[in-house]
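Removed: one protein chain of the complex. Kept in place: all other protein chains.
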Amino acid sequence: MLLGRVAGTVVSTQKDPGLVGQRFLVVRQIDVDGQETGGYVVANDAVGAGLGEVVLYAAGSSARQTELTKGKACDAVIMAIVDSWEIGGHEVYHKNPPPSGSED
Amino acid sequence: MLLGRVAGTVVSTQKDPGLVGQRFLVVRQIDVDGQETGGYVVANDAVGAGLGEVVLYAAGSSARQTELTKGKACDAVIMAIVDSWEIGGHEVYHKNPPPSGSED
Amino acid sequence: MLLGRVAGTVVSTQKDPGLVGQRFLVVRQIDVDGQETGGYVVANDAVGAGLGEVVLYAAGSSARQTELTKGKACDAVIMAIVDSWEIGGHEVYHKNPPPSGSED
Amino acid sequence: MLLGRVAGTVVSTQKDPGLVGQRFLVVRQIDVDGQETGGYVVANDAVGAGLGEVVLYAAGSSARQTELTKGKACDAVIMAIVDSWEIGGHEVYHKNPPPSGSED
Partner (left out) sequence: MLLGRVAGTVVSTQKDPGLVGQRFLVVRQIDVDGQETGGYVVANDAVGAGLGEVVLYAAGSSARQTELTKGKACDAVIMAIVDSWEIGGHEVYHKNPPPSGSED
């Protein structure tokens, strides 16, 4: 899994039938220092993530191992909202105070 | 999934039997600002995408989760035509007015 | 799928039993302008591709979706020989006249 | 598989139901000389790895081939703790003396 920040939304009306009703979120990848790497992915959302939240996403066939995405043409899914993480015992990120919208 | 713009078509008569009747579209990858990244993929098309349209495509085994591509030697499929997307609440791209052919 | 040009052959006598009888072709990756990118892959060949031919190959589990490669320890397969492709309505490559051997 | 060093932990309370009870470890990738490459992955842990330990992790669908991760939205798993490795007959790394916490 990789860390990312929910940056936006993609809207599509003409899509594969299996994907009807799915949200497509733009997730900017971040490194373990919380910095954006420049990469992104468009992911389905299995956990109700909001704009600006830091999340974990899984890619490939593992992205289809949620109730939402099983058997779907989906190769990236947000499967966790991140509360905090620490590196070497030091907290790098904590969700509180909650991010006030996008931070980029 | 990644964003891309349909840039062209690949023609092949000699191909794996499972792929007969499939269209092969050249999709240039674009970033979340709508700029081409230099990367591309050749994808099958599950949604009837046209030249110049912005699309989402899924890769890997997830590309085989459409009626069109199930069980096929296909590792990339266009599974959605993009109407619009926004980043941080600001619209970056909107399909209307429709793109007049390829924009590269 | 990605575009590539068949550049050579790998010979192996000591290999996994499932791969006996398979050809291993060296495929140089090319971009949508027909230029080599520097990357390569060694692929099995489901379509009888010849040296110098431009092909499409599929990677990952999708490479096992041909009769030849089903259930094999194969992560790349040539699944189409390319006749031509066009970008933005302009033909970039056409197989005729056929390439006279490797062009690198 | 790739070599990595366990650098930290990600905490998430809101996650896909299948992932409840799983630990998410931050693993910094290292090269065959034991140097960090700058890359990372967040992995589930099938072997009880501790902070600072050098591990092997598997990615993609192979990350779901442990009891812990079967059928889960998990695309990276620590499947071995590394005791030592050698290159060309020379030992590059040995776990003893055990690493005293994170070495970065």
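Labels A, B, C and D are assigned to the chains in the order they are written; within every chain, residues are numbered from 1.
Simple rule for what comes next: a residue touches a chain if its C-beta (ideal position, glycine included) is under 8 Å from a C-beta of that chain, and two chains touch if they have at least 3 such contacts.
Since the model is a prediction, treat every value here as computed from it, not as a measurement.
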{"item": "Absent-chain contact - pick from C:Thr13, C:Gln35 or C:Asn96", "value": "C:Thr13"}
{"item": "In chain C, positions touching the absent partner", "value": "7-19, 24, 26, 28, 40-43, 51, 60-61, 63-64, 71-76, 101-102, 104"}
{"item": "Chain D residues touching the omitted chain (full complex)", "value": "1-3, 31-32, 46-48, 56, 58-63, 65-67, 77, 79-89, 92"}
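Throughout what follows, only the chains that are shown with their structure count from here on.
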{"item": "Chains in simultaneous contact with chain A and chain D", "value": "none"}
{"item": "Same or different contact residues where chain C meets its copy chain B, judged by the half mark", "value": "different"}
{"item": "Computed distance of Cα centres, chain B from chain A, in Å", "value": "21"}
{"item": "Numbers and ranges of chain C residues touching at least 2 other chains", "value": "61"}
{"item": "Chain contact graph, described as a line, ring, star, complete graph or other shape", "value": "line"}
{"item": "Set of all touching chain pairs, with the criterion as stated earlier", "value": "A-B, A-D, B-C"}
